[in-house]
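Missing here is one protein chain; the remaining ones are kept as they sit in the complex.
Moving on to chain A:
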Amino acid sequence: MKITPRPAAAIMSLSLAAAVLTGCSSEQAGGEDTSASEAGCKSADVRLVGQVRNESNPYEASWLAGGDAFAQSVGLKQERLTYDGDSTKQQEQISQLLAGDTKCLVMNVLPNGDSDTPPIVKGADQAGAYLVTQWNKPADLKPADYKTWISHITYNGVESGQQIGDALATAIGGTGGIIALQGILDTAAAKDRFAGLEASLKKNSGVKLLDQQAANFSRAEALTVTKTLLTKHGDNVKGIWAANDDMALGALEALQQAGKAGKVAVVGIDAVPDAITAIQGGKMTATVSSDGTWQGGIGLAIGYCVATGKLKVADIAADNRAFFAKQFLVTKDNAADFAQPKSNPADYECGNVFNRVAGPLT
């Protein structure tokens, strides 16, 4: 890195340094250490890092809370990193981490996008740091080809899109028009979830998709789009399918402003706390939970088990190296169970860390 005496550069490097304060002075770990660390670190030497986009939404906040809960259960502290959805910043944080002592480093990372995963994986592999990634990776990049990239965890969007589609169909009695609010159109999550809705529509032939619009996973955009669609289709709209809960909550506000609260069924995905409350109050029909708390804990738990030698990477079944994790349909019947994000220490025991594998990622 070129060092320039400009104040902006100084401030930037200062803040970066602050983010990874503990690792700065150490020498970079050589390649030789990689094989040695396989033998096992002492529990107290393990360094746990959870990295997500930001702490300004309930989902990622619960992710970090889950990481904290796991770290506490093994007497450690999780380092929380956030990169504000900025790919460059994420890479900088990772390289700073990897420049420090990486011998017992465990990282549970949410890559910003598919293309951000390869450099993280390569860096971690060279430095011998244990890595679990979630949600985003290119299809041809496989953990099985690497020694310390233990697992990639993601969720089957087609399945969740279909689950809430079916729940919506049931809620409107199997017949009637619905509208769909899509996410950011060029993301895999938006594509898969919508494909799930299409599959559900095929099965429920009485349900008709009147219109589909992109509201970019945003509560505010969903509010505007829903109001427009309600004026366009009027009382024909019996249900609203939203690709995430934020949009579903925006749609609920739109219904309230149009005086149609309670007359139109609404479904979403993610199980954010407000959506759970809305389901408990009967305003919303269903959502799907990936259990963010568990995601935050499990990535660290898997890494911790390998780092301390309780699990061997070589012994992990191929299907567990990249997998779809179990997700849960939340309706009024079970909403209370999801109202309080909580982590179950049993999930993180080294024998149980792969208990939620729902199927291999193909």
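As a working rule, contacts are C-beta pairs under 8 Å (C-beta built on N, C-alpha and C of every residue); 3 or more make two chains touch, one makes a residue touch a chain; residues count from 1.
The rule is short, and it goes like this: contacts and distances are computed from a predicted model.
Engineer: According to its UniProt record, what is the protein name of the omitted chain, chosen from "Response regulator", "Phosphocarrier protein", "ABC transporter permease" or "Ferredoxin"?
Structural biologist: When "Response regulator", "Phosphocarrier protein", "ABC transporter permease" or "Ferredoxin" are compared with UniProt, the left-out chain turns out to be "ABC transporter permease".
Engineer: In the complete assembly, which of A:150, A:214 or A:330 touches the absent chain?
Structural biologist: Selected residue, touching the omitted chain: A:214.
Engineer: Among A:148, A:182, A:244 or A:308, choose the residue that contacts the chain missing from this document, as touch is defined above.
Structural biologist: Of all options in A:148, A:182, A:244 or A:308, contact with the hidden chain holds for A:182.
Engineer: Looking at A:273, A:309 or A:345, which makes contact with the chain not pictured?
Structural biologist: Residue touching the absent chain, from the options given: A:273.
Engineer: If I consider the whole complex, including the chain that's not displayed, which of A:196, A:250 or A:268 touches that chain?
Structural biologist: Per the contact definition at the top, the residue touching the missing chain is A:250.
Engineer: For the chain that got dropped from the picture, name the residues of chain A it touches.
Structural biologist: Contact residues on chain A toward the absent chain are 54-58, 61-62, 65, 182, 185, 211-214, 218-220, 223-225, 227-229, 231-232, 249-250, 253, 256-257, 272-274.
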